[in-house]
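Mind looking over this structure? Questions follow.
The other protein chains are all here in position, but one chain of the complex has been omitted.
Which chain is which? They are A, B and C, in the order written, and residues in each are numbered from 1.
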Amino acid sequence: MTAHTAFVLASYGTSVVVLAALIGWIFIDQRVQRRALQELETRGIRRRSEVQADNAS
Amino acid sequence: MRLVAESLAGARGGEVLFSGLSFAVASGEALVITGPNGSGKSTLLRIIAGLLEKADGGIKLENSASGFDSLTSACHYLGHLNGMKPVLSVEENLRFWQSFNGPGDYSLVEALERVQLGDIGHLPFGYLSTGQKRRASIARLLVSERPVWLLDEPTAGLDKASEEQFAELMREHLAKDGIVIAATHLPLGLDGAQELVMGGE
Amino acid sequence: MLALFLRDIRLGLRAGGGVLVGILFFLAVIAVVPFGVGPDLKLLARIGAAMLWIGALLATLLGLDRLFQADRDDGSLDILIMASERHMLAVTVLIKCLAHWTTSVLPLVIASPLLGLFMNMEPAAIGATTLTLLVGTPAITLIGAVGAAVAVALPRGGLLVSVIILPLTIPVLIFGVSAAYGAVEDPAPFIAPFLILTAITLFFAVIGPFAAAAALKSSAD
Partner (left out) sequence: MSETVSRTGRWVDLANPTKFLNFAGAVLPWLGVVTVLVLLAGLWMTVQAPDDYQQGSTVKIMFIHVPFAWLSMMCYTIMSLSALGTLVWRHPLADVSAKAAAPIGAAFTALALITGSLWGRPMWGTWWVWDARLTSVFVLFLMYLGIIALTRAMDDPAKSARATAILTLVGFINIPIIKFSVDWWNTLHQPASVFRMGGPTIDPSLLWPLLIMAVGFTLLFFTLHMMAMRNEIWRRRVVAMRRIAARSAERRGTR
């Protein structure tokens, strides 16, 4: 019985680890992209669609 | 410091391109190599850089500055290719070459400012236009110190304004007792440079 | 030198998932074996170590041809060669090999225990195989560097590099596999072939970079 419990715990444990890694990667990626966007915007670079919208208004 | 070549001969693919070539360039002087395609301009530069074996004759650097014992170690070589990785940013590329080749008179930021790339150093090298890539490559000459600059068609892809800035950089290098040897079709804006016409025999 | 190592690692990780392709190739090779020899678990367990070694060997050869060619294509190689008085060219080659091994071969070694489970191998056999791979694969990369340096000037050197290198890697394969078997099968020794494997790696860590550096110097044109 104890041997089986170890297998159950191992499978739940790996699931938590893998999912945590996946979620962590997505969050880190999110931060990286947001930072890059912000940095580019502070340098005064804008996308074409935004420039056009500005000109129109 | 003097760069002296005596009856130098160069071959490529078994064919002798030039022979009996002699010249001497003292520090603060420039040598402009001109001549038609295939006359061996690039070959000569690569021989001076130590990338190709000379076929005959001799070439050496006399009274070289301390720290640059051999000719090769005293040279910067700017060939047709830029030597930069497209996936790394301009700054990452230059920082690598600076730490690999040793420091120079310019810091990384100053060098980028000098070639008018100050505000796009954070971009991946692959995103740059041809002229910008060339200018980033010129910045590589500034971040590490070498008395001899070997330039193979350095202004290819540069516009008029950038050409003028580059001429200014070369004059500055000569004023610091450097040597410039350039193979080119286009006038580089260097006054008082020696001219070596190849393929004239 | 550290800068070169870091640059190559960065390139390896950033440029187009080369790491992933190597692992994928390794996985695919191992996944094909049971279809070829049949899904008999006892048989798979017996040939497991050998299959892992062959898979790792082929996957290691996969990206080797780009080792110097990428630097040659963009002109960096000229500048690296010219700096040979500041940094000995053989050391430069060794550093490039280490970076290449870290980015594209070390993941294979890490993946090999999992594949060992697929081959129904015993824990001891899996451990021994992983250990021999860890010690033996640098030798393959270092031998490969010689082939990559010789073929650097060729436009389509890729396949040629593999063909040149493969015969030279046979000793590595022999001692790697025999050490892996030595750990499980009783009469066969583990320590002796393992030490020979280590010696081969150390030997090529000296010979490989010098030979590759000589080849690179003469390849420039």
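Assume a residue touches a chain if its C-beta (ideal position, glycine included) is under 8 Å from a C-beta of that chain, and two chains touch if they have at least 3 such contacts.
Bear in mind that the values here come from a model prediction, so they are computed numbers and not experimental data.
S.K.: For the unseen chain, which displayed partners does it touch in the full complex?
M.R.: Computed over the complete complex, the missing chain touches A, B, C.
S.K.: Who touches the missing chain here, C:L20, C:L159 or C:V206?
M.R.: C:L20
S.K.: Which chain B residues would touch the chain omitted from the figure, given the whole complex?
M.R.: 116-117, 119-120, 123-124, 126-129, 131-132, 159, 161-162
S.K.: Counting contacts across the full complex, list the positions on chain C that touch the omitted chain.
M.R.: So the residues of chain C touching the unseen chain are 16-17, 20-21, 23-24, 27-28, 31, 34-35, 39, 41, 44, 117-118, 120.
S.K.: Please give every residue of chain A in contact with the chain that is not shown.
M.R.: Counting over the whole complex, chain A touches the hidden chain at residues 1, 3-5, 7-8, 10-12, 14-15, 18-19, 21-23, 25-27, 29-30, 33-34, 36-37, 40, 43, 45-48.
Simple rule for what comes next: only the chains that are shown with their structure count from here on.
S.K.: What whole-Å value do you get for the distance between chain A and chain C if each is reduced to the mean of its CA atoms?
M.R.: That pair's centroid distance is 33 Å.
S.K.: Between chain A and chain B, what is the gap in Å from one C-alpha centre to the other?
M.R.: It comes to 45 Å between the two C-alpha centres.
S.K.: For chain B versus chain C, what separation do you get between their C-alpha means, in angstrom?
M.R.: It comes to 37 Å between the two C-alpha centres.
S.K.: Scan chain A for residues touching two or more other chains and write them down.
M.R.: Correct list: empty.
S.K.: Could you list the positions in chain C whose residues touch two or more of the other chains?
M.R.: none
S.K.: How about chain B: which of its residues touch chain C in the complex?
M.R.: Residues 12-13, 46, 49-52, 69-70, 72-73, 75, 77, 79-88, 92, 95-97, 99-102.
S.K.: Flag every residue of chain C that touches chain B in the complex, lowest number first.
M.R.: Within the complex, chain C contacts chain B at residues 2-4, 7, 10-11, 14-15, 73-76, 78-87, 220-221.
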